[in-house]
Each structure stands twice: as C-alpha cells, then as structure tokens.
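All protein chains of the complex are present and in place, except for one that has been dropped.
And now, chain A:
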Amino acid sequence: MGKVVVVTSGKGGVGKTTSSAALGAALARGGERVAVVDFDVGLRNLDLVMGAERRVVYDLVNVIQGEAKLSQALIRDKRLETLHLLPASQTRDKDNLTPEGVEAVIGALKESFDWVICDSPAGIERGATLAMRHADVAIVVTNPEVSSVRDSDRIIGLLDSKTVKAENGERMEKHLLLTRYSPSRAERGDMLKVDDVLEILSIPLLGIIPESMDVLRASNLGAPVTLADEHSAPALAYFDAVKRLRGENLPVTIPGEKRSFFGKFFGRKAA
C-alpha cells in the first residue's frame, strides 16, 4: 500500500504545485512509483509544470464521473517511467469532486503506487479539504511571511480535524516545507526568521527551498526542477527534503547561513 501525501498551504501561490512536481520527480528518480494528483479543478497547473499539458485526454473529474478509467487518465512522464500525473479538469467545476469519488480514486492509486502526492488548491474550501481528506502525511508549504504562516496554522488545524486520520483519532504526520526563502531578504530583515516560523507552527521542518530563478526556468521548460536542473540549489533542497520524508535524519541548513539544525528535533512535538 502506498503512502498518500497532501501538499497544502491555505495561502495561494506559495509553491505547492512546484513542490508537488519536484518532490514527486525526486521520489520517482529513486525508483519508487509515484502518482502526482492535481486537485486544483478549474485552475490546473501541474500538467504545465510537468510538461504534460498536450497529453491530457482524461482527468480526475472524468474518472470520478465514470467517464474514463483511471489507467486512461494517468499520464506517464516521458523522462521518468516511474512518474505519473493525474491531471485536474480545466473546464469542470470543483463541485464535480465528490467525497466518495475521491475516496475511490485515492484507494485505487494506493494499490499501484508507492507514493500518491495530492497537490491541493489554495484556500480552505471543498477542493482543499478533499485533497487532504485521505492523506497519511501532510506537507505544509509556507513562505516566511506572516500571512502565509497564519494560513498554514489554520490548515494544520484542519489537518488535525477534517481528515479521515483525525476522525479516527489518529495523528496526522505533518511536515513544514519553507519555500521561496531568500537569503538577501532575510539579511535585510524583510522575512520572518526560520526559528519564528517553527515556533509558531510547531511542526518538524522538512526543508527550506531557496527563492531561485532555476524554478521559473524549469517550469518554462515544463519539467520539475529536480529533473530540469538536478544540481541547482532548489533541486538539492528538494532532494534533501525527500530523504527526510523517507525518514532520514538530515540536518537542515538555512540558505545563506552557516547555521544548521536537525529538522526532526525542531518543534516541541514531532507530529
């Protein structure tokens, strides 16, 4: 049985889709079978970031409505045969995502993939709650600024209450992925400090992804940054994050600083 990971944030534009693609590709490079699922019905993006936009025939909504089989909708990556995409519908309304339909699709994906990565839409509405609903693990994507941190805090509250795990009285495993971290802005004091974000959110740190032109370049090429430019700073940070996701205890270095600490130790409670 595969693991279901939701990549979520509350706030929009913080790097969920970028991270879903980069983490998915990094996991798939290790030989594990990965499906990345776009839950952003009506505003799909993942197909572009993964360079599959011209190969979309069927989508998540088609599968849920019984108009296509899951195997017909899944798109295998051209560069990595272990990496797959289940695209969202660009034309349908998100009301077409039914709880039963989502449950069935996730259940089926877990059977044949080692990792099912759900790219959540922004917000705390239906799309976001359905994306997190069946997750085993949550990656909370946050930018080091106040509104993003507060929205993430809100999302953590939902992860601990609105998911199947929470409803069964189990603990949802949660990780913080700090993205778009800019050393120069940090130096100027324009961003929240890493320690402050960790103190507020109190969940273990999965990684810090630096703000980088390499991310834009990769998405213009239609490739996850971990495939487009595997030696770039953001790609290396995503590779490290994947190691931690697999359970390795690897120290996290703050970009631009010598200081590093163990993500697993951070936060008063390991979630």
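Quick notes
Just so we're on the same page, contacts are C-beta pairs under 8 Å (C-beta built on N, C-alpha and C of every residue); 3 or more make two chains touch, one makes a residue touch a chain; residues count from 1.
Everything that follows uses one rule, which is that contacts and distances are computed from a predicted model.
The complex includes a chain that is not drawn, and of the options "Ribose transport system permease protein RbsC", "Formylmethanofuran dehydrogenase subunit C", "Probable septum site-determining protein MinC" or "ABC transporter ATP-binding protein" the UniProt name matching it is "Probable septum site-determining protein MinC".
Touching the chain that is not shown, out of A:53, A:114 or A:160: A:160 (per the contact rule at the top). Listed residues A:43, A:56 or A:200: the one in touch with the omitted chain is A:200.
Although one chain is not displayed, chain A still touches it through residues 150-151, 153-154, 156-158, 160-161, 166, 199-200, 202, 268.
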